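One protein chain omitted, others in place.
Moving on to subunit A:
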Amino acid sequence: MQLTLEFGGGLELLCDSEKIHKVNVDLPNGADSDDFTMTHLLSWVRTNLIKERPEMFMKGDTVRPGVLVLVNDCDWELSGQLDTVIEDKDVVVFISTLHGG
């Protein structure tokens, strides 16, 4: 599926300093398109987009505490966090809050 992923708050530095990534994500073999959740997407991002210091982005299976996630401009806390289902053409934004203000 085609997705737009955005990285802000300094996270772009982990992805070759690119803030916006338009990507094509292959669904895991045999999976239904309804089954593709943030869990899968995070794993995909860690493998394919994060080029350095993955611990700045993820802790365990989820994002590092202090990283905000928005799916289609909507706080992922509203849609079940890791259980949020991701669909074709979705826009997912990751913003780190862990820096000086």
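In the analysis below, a contact is a pair of C-beta atoms (placed from the backbone, for glycine too) under 8 Å apart; a residue touches a chain by one contact, two chains touch by 3 or more; residues count from 1.
The rule we apply is simple: contacts and distances are computed from a predicted model.
The listed options are "Cytoplasmic tRNA 2-thiolation protein 1", "Peripheral myelin protein 22-like isoform X2", "Vacuolar protein sorting-associated protein 33A" or "Glutathione transferase", and the UniProt record of the chain not shown names that protein "Cytoplasmic tRNA 2-thiolation protein 1". Considering the full assembly, A:Asp75 is the residue among A:Glu18, A:Asp61 or A:Asp75 that touches the omitted chain.
Summarising the interface, subunit A meets the missing chain with residues 8-10, 13, 34, 64-66, 68, 70-75, 77-80, 84-85, 87, 93, 95-101.
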